[in-house]
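See below for the structure under consideration.
All protein chains but one are shown in place.
Going by the order they are written in, the chains are A, B and C; count residues from 1 in each one.
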Amino acid sequence: MKKINRIAILTSGGDAPGMNAAIRSVILAAHHYHIDVIGFYHGFNGLICKENINQTKCLSLVDTSNIIQRGGTILKSARCPEMQTEQGLKQAAKTLNNNEIEALIVIGGDGSFNGLIELKNYWHGQLIGIPGTIDNDLDGTDFTIGFATAVNTAIEAIDKIRDTADAFERIFIVELMGRHSGHITFNVGIACGAEQVLSFENFSIDDKEAKLQQLADEINTAQENRHSSYIIVIAENLWPGGAMELAKELRQKANVDCTACVLGHIQRGGSPVPKDRLLATKMGVAAVQAIIEGEHCIMIAEQNNTMCHINLAEAVKHHKVVNQQLVEAQENILALTAQNQY
Amino acid sequence: MKKINRIAILTSGGDAPGMNAAIRSVILAAHHYHIDVIGFYHGFNGLICKENINQTKCLSLVDTSNIIQRGGTILKSARCPEMQTEQGLKQAAKTLNNNEIEALIVIGGDGSFNGLIELKNYWHGQLIGIPGTIDNDLDGTDFTIGFATAVNTAIEAIDKIRDTADAFERIFIVELMGRHSGHITFNVGIACGAEQVLSFENFSIDDKEAKLQQLADEINTAQENRHSSYIIVIAENLWPGGAMELAKELRQKANVDCTACVLGHIQRGGSPVPKDRLLATKMGVAAVQAIIEGEHCIMIAEQNNTMCHINLAEAVKHHKVVNQQLVEAQENILALTAQNQY
Amino acid sequence: MKKINRIAILTSGGDAPGMNAAIRSVILAAHHYHIDVIGFYHGFNGLICKENINQTKCLSLVDTSNIIQRGGTILKSARCPEMQTEQGLKQAAKTLNNNEIEALIVIGGDGSFNGLIELKNYWHGQLIGIPGTIDNDLDGTDFTIGFATAVNTAIEAIDKIRDTADAFERIFIVELMGRHSGHITFNVGIACGAEQVLSFENFSIDDKEAKLQQLADEINTAQENRHSSYIIVIAENLWPGGAMELAKELRQKANVDCTACVLGHIQRGGSPVPKDRLLATKMGVAAVQAIIEGEHCIMIAEQNNTMCHINLAEAVKHHKVVNQQLVEAQENILALTAQNQY
Partner (left out) sequence: MKKINRIAILTSGGDAPGMNAAIRSVILAAHHYHIDVIGFYHGFNGLICKENINQTKCLSLVDTSNIIQRGGTILKSARCPEMQTEQGLKQAAKTLNNNEIEALIVIGGDGSFNGLIELKNYWHGQLIGIPGTIDNDLDGTDFTIGFATAVNTAIEAIDKIRDTADAFERIFIVELMGRHSGHITFNVGIACGAEQVLSFENFSIDDKEAKLQQLADEINTAQENRHSSYIIVIAENLWPGGAMELAKELRQKANVDCTACVLGHIQRGGSPVPKDRLLATKMGVAAVQAIIEGEHCIMIAEQNNTMCHINLAEAVKHHKVVNQQLVEAQENILALTAQNQY
């Protein structure tokens, strides 16, 4: 067990509900081990800015009060292109040294972790990542902080859309966040009882025309056999032009009337659900413990409800694939709702 | 007091949370006065369809169970172009007569009420409107059923967006429903503490270029003076191209980075808030009482927390204007948040 | 229009959602008129404490950020028995004079306003009350800040209880806050479709035994005729021993099995609903405007959606009675659900 005096923490990349709960937990755990915590503002920019005015804060127990339930991040976040330049990385290392930081905890996604991996070449302190992204696409951890809340928010929205869809027996196409992964899309699709789930895992752009025809046929059959609503959830960045364009094409080419909804940024905010608060609390503690255990260049992860450590390079090598059981559940069983008469 | 044996009810136009609570209340009140209630499905289409298969249901107390809290409408809704033709109106009158209906209650907005006014020329039963639309634009009633819930849904969404906006000190443009009125936009804008409210009541398209410049200036000043989020709420159908286009123009012409969100159909659904449940319950009772009082061609309304009757033609003559106190509150006081340093 | 330099604000009595929105609005409006605002902590205690350490804060625009949506009060609240003594009142006046306060705004209920009325004898500045209490029992204003949120919270809770009640076809007795008024109880009872509403307005303790028998009879009839849930909402401080005791008596004397729930303090907290945010925002502005208009010893009120002023003594003279339309709606119509077969 290593004696550590001072660590730093920052939040980077897209914000995710639960980031504040993780900050709180890091402060509490660090206090327990008599370690000072410096917060840097605005992601990696806090390390780059030459004048350190308003870019850092010494975080104490007072700062943990009443934030476990808040969305966003009290340390702010931002993109930081300078971290892709040698000059920026050197500046970051210098700032950390000037502040006598022994370890840096970054809460963020794969872009942020790539920044950490680069920083390793310029700074010799310990680097620890906490996976905070609604996309749940980091390899090696079952869940990332913010994912459960984003799924919850999307489902609450689609439950509302279902009311209107049912009233009008209408077709809705709902576009969900997730960058290049279908984690949100599949979880939301199944949990809201969507008639169709379209994501990277079950659709290739090469099959676009065929899929369009298939969707039109299924919708027409469904509309004839029963009179009911029909909801398609679709991953962002999947269909060229997104949900709006898919709706237009279904209308034009297949004579199917439908409405597109892009849920957008409401999926990022909001009070974190219990799962994210617990995950963030456990990961914050684990991050501080990893530091005193001398760990370096790792991501804190949860596997099978247990905390563990993953090499940072491993975490960002591939996007985590969607649980195959979920994909099959949707394909074999829930597709029923579209294919059958009732 | 008139002896009535049988009335009909239908929901028409865009669905609004609380329509089910109104249906429930009509059934309960009608039962109290020993009146049968027939529900017609799919708006006015239920009156048009020649074969009456699946288009009507005799509504009893059993149907009131567990619907006060449901969004959408158990009677379904739909547009009905036939109601603008003589043939359609005659068919509707015939259906009502065939079913021995003495009075028809329609829950809907101005389009639906115009249908009622036309129907008056072809049918001699009593016609009663209950104002059910999220837009709150019917003249003569302080509130319409669904408005309070739509405002609530929008605010919950913007509270989430604020989390991200704060984390990134970013500008968001949020487009709200409301057709051609700013009721939702002003209520939401003030209640979410928006930095700018753009609606028909305080913006004319002739001033587009000037407004664009003004917004850009204010945003730039605000961003320099304090580092904080900035939220613009904007009414749909106001800016050519909507929030997406406004965001693009602000980016291009004024070098201000901002993100557009179109809340869309989530504003229509969801469990009605207490205000809408109470309003719907009171209006359903008042509608049945108006029928036994012999009223004809009126809309049930609430003025100063009291039920009253408005001539249907009056209700749809003009769009109700937004409470001037609200517009002023936003202009004089809340604009501060944009104009001042802090 | 009077030139004012410095005013004070405090929150007193039970907290109510929307108090922070009112504080925010007072700060914004005061800033608009170039008036300084001093916040006193812990209700009237902030005026009493001899050493002013940590009892005051100069409130600026920075303090308005991100509080419109928060429950509780950033100025804290507390009971203050000293305000009922001459010594305490003199001390309060002295503190206000020492801080060169020209007007004091108090957000609270009737206890707090009685404190203001007493203070009038010892201090010559302007005294303004803003009605902030979930009980909605202040005379002269249609609504108090916090009431709409408390109703909403209770309904969300009872919607959940209804799920279990339906699953088990069971009887639940839900006790609601409201001190000695039935505003919450009637609004919640109707909006959640309760089978029985028991409150001061429709029940006298003298009729206890008769009511017990009547409830038992109705429940037994209801349970036989249909198999369904049965929810009784009851005002706190009404039945001796509360909902728990009523449940016991129904079980013992009438052989009816039922479950009691006391919602308790969850009704006080939570993010204010739009109605309370708007009301608080309008009242905060109106309070500052009242000060520069030279008003004294008044409560800001809303009547028919318009701001107005009520003499403080009038506001606390009687408890505001519940809207008679609501009481009748429940009695005549909704009682049906209990009395009829279906």
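Here, a contact is a pair of C-beta atoms (placed from the backbone, for glycine too) under 8 Å apart; a residue touches a chain by one contact, two chains touch by 3 or more.
Treat the numbers as computed from the prediction; the structure is a model and nothing was measured.
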| item | value |
| --- | --- |
| For the chain not depicted, the shown chains it touches | A, C |
| Of C:1, C:167 or C:210, the residue in touch with the unshown chain | C:167 |
| Sole residue of A:99, A:114, A:223 or A:323 that reaches the chain not shown, by the stated touch rule | A:323 |
| Full-complex contact with the absent chain, from A:151, A:212 or A:299 | A:151 |
| Candidates C:117, C:216, C:262 or C:308 - the one touching the absent chain | C:262 |
| Identified contact with the non-displayed chain, of A:187, A:202 or A:267 | A:187 |
| Contacts of chain C with the absent chain, listed as residue ranges | 11, 14-15, 17, 70-73, 76-78, 153, 157, 159-164, 166-169, 172, 259, 261-266, 268-270 |
| Touching residues on chain A - with respect to the absent chain | 24-25, 28-29, 31-32, 60-62, 64-66, 68-69, 142, 148, 151-152, 155, 159, 162, 166, 187-188, 190-193, 226, 228, 271, 273-275, 277-278, 281-282, 285, 304-307, 323, 325-326, 329, 332-334, 336-337, 340, 342 |
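Just so we're on the same page, only the chains that are shown with their structure count from here on.
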| item | value |
| --- | --- |
| Same-residue or different-residue interface between chain A and chain B, half as cut-off | same |
| Between chain A and chain B, centroid-to-centroid distance (C-alpha), Å | 35 |
| Overlap residues in chain C, where contacts from two or more other chains coincide | none |
